[in-house]
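The complex appears here minus one protein chain, its other protein chains still in place.
Here is subunit A:
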Amino acid sequence: MSLIGIDLCRRAVCRSARLKCLQTYGCFLHNLPMYSTGKCNTGWVNIRAPTSFNHSRLQVRRDLHVTHPTLAANLLSVEEIFQKKSLLDYLKKVETEYREYLNNVNTPDKEQVGEQDLKFKRERVARLTPLVEYIRNLELKQKECEETEALLSDEDPDIRELAEIDRRSCQEGILELRQKILSCLVPEEESDESNLVLEVTAGVGGQEAMLFTAEVFDMYQSFAAFHGWLFDTLEYAPSDIGGLRHATASISGPQSYMKMKFEGGVHRVQRVPRTEKQGRIHTSTMTVAVLPEPTEITFTINPKDLRIETKKASGAGGQHVNTTDSAVRIVHIPTGVVSECQQDRSQLRNKEKAMQVLRAKLYSLRLEEETSRRYQARKIQIGTKGRSEKIRTYNFSQDRITDHRIGKTLHDVKEFLLGEDLLEEMNHALKQFSHQEALMDILGENESDS
C-alpha cells in the first residue's frame, strides 16, 4: 500500500472510532482537532480499544492547534455552517437517537435491557435534552418564518409591513437558536472554568528577547485588568537593562483560562532592538505557557515529597536571628520540579505562592503524561505542543501582528501590546476558529473536505 493509502485508511478508522466514542460515551476526546489531522500518526493500538479509556477521569485539553490552514483561512458564518449537509444529518441523527432513548427509558423493557444500559441512556437523554429542545424550537421558528413570508405578498400594505417586522424578528430568533445549537454541540472543556498560571520565559535573542518578554508580560497584565481578572505576580526575574528572564503570575477570574489558553506558544518579535547600534533588524523569541490551575480536589501533592528550602537553614533560628531574607524554594523530589518565590516580605506568603506555581507545574506535567501515555504515537506533538509551536509574530517595522495558526494579521503593534481591544480581537478570532475546528471534527467534515 502506498503511504497515502495507509494514511487514508488510518483516517477512515480514526473517524469511525471517533464517532463510536462520541455516540456511546458522549466523549469528545477523540474529536480533538489533532486527532483528525493528516500530520498526526494515529496508532492502531489506540483505535482498537477506544472504549477502554477512562472517560470520566480524563481531562480533555483542547488547545488550538491548526492543522488545516485552508479551514483556518475561512471562518464560516452560522448560516454557512447550517447549509452543510453533514450538520443537518447530524442534528437529525441526534434527534432520532434522543427519541429512541427516551422511549426506552420511559417504557423500560426490563428483560431486554440491563440496568447499566438504562442508566447510560438516561444520562444521555438528560444531556441531549437542551439540544433537542433547541432543534425543535428551530423547526417551529422556521415554519413560522415561512408562514410570514407568504404574507409578504399580501395586498394590504399594513399587513405587509407587519409581516416584514415579524419576519425580521423570526430571523433573529433563528440565528440565535442556531448559535445556541452550535455551542451545545461543542461542549465546554473541563478546565475552561479553572484559573491559570501564566509563565513567560525569554527565548532566543539575549537581552532583546528579555526586553520583549517584559513587554509581553505587561501586555497580559493589562489584558487581565481589561477583563477584570485578578493578576498576581508569583515569580519575577528581571535582567539588568530592564528586561525579563522569566516570570510567572497567577490569573483568576471568569473565563480566564478559556481565553488565555490560546496564548501559549512561542511569540516572535522582529524589530531593531534598543541594544542594536547599527540599525539591523533582529528576530527574537519568547515562550508563553498557560497552565490550568488544579483545584484542591482534583489534584493533591503528598507533603512528604516536598523539600522546602529557606535561607535560614543554619543556626538556631527563631529569636536568635533576624533576617529579611524571606525567599522560599520548594523542590518536588520525585520529579525534580522546582519553584521559587521572593516576591513578598512575608516568608509564609512566599511559601504559598511558590506552592501555587509548583502545583500548576506538576498538574500540567501530569496532564501531559496522561495524554501521551494514551497516545504514544502522538507523543512528540502533544508533549511539546504549546511550548515549541511558533504561534505569533510581532513585526515592528511593518507594524503588524500575525497569528500563524489562523493566518490573521492585525496592525498597530503598540496598541496590541496594551493588551486591550486588539488582543481581544485576536483572541476572539482564535476562539471562533477553535470552536469551528472542534465542530467540524464532530461532524467529520475535515475528512470529507480533504
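In this text, a contact is a pair of C-beta atoms (placed from the backbone, for glycine too) under 8 Å apart; a residue touches a chain by one contact, two chains touch by 3 or more; residues count from 1.
The rule is simple: contacts and distances are computed from a predicted model.
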Pick, from "Geranylgeranyl transferase type-2 subunit beta", "Trafficking protein particle complex subunit", "peptide chain release factor N(5)-glutamine methyltransferase" or "Lysosomal dipeptide transporter MFSD1", the protein name that UniProt gives for the chain of this complex that is not shown.
-> "peptide chain release factor N(5)-glutamine methyltransferase"
Which of A:Glu193, A:Asp218 or A:Glu420 contacts the chain that the document leaves out = A:Asp218
Candidates A:Asp89, A:Asp325 or A:Glu369 - the one touching the absent chain | A:Asp325
Check each of A:Gln347, A:Ser364 or A:Gln436 against the chain that is not shown and name the one that touches it.
-> A:Gln347
Given A:Ala126, A:Ile281 or A:Ile308, the correct residue touching the omitted chain is A:Ile308
Residues belonging to subunit A that touch the chain removed from view | 214, 218, 233, 236, 238-244, 308, 310, 312-313, 316-326, 342-349, 351
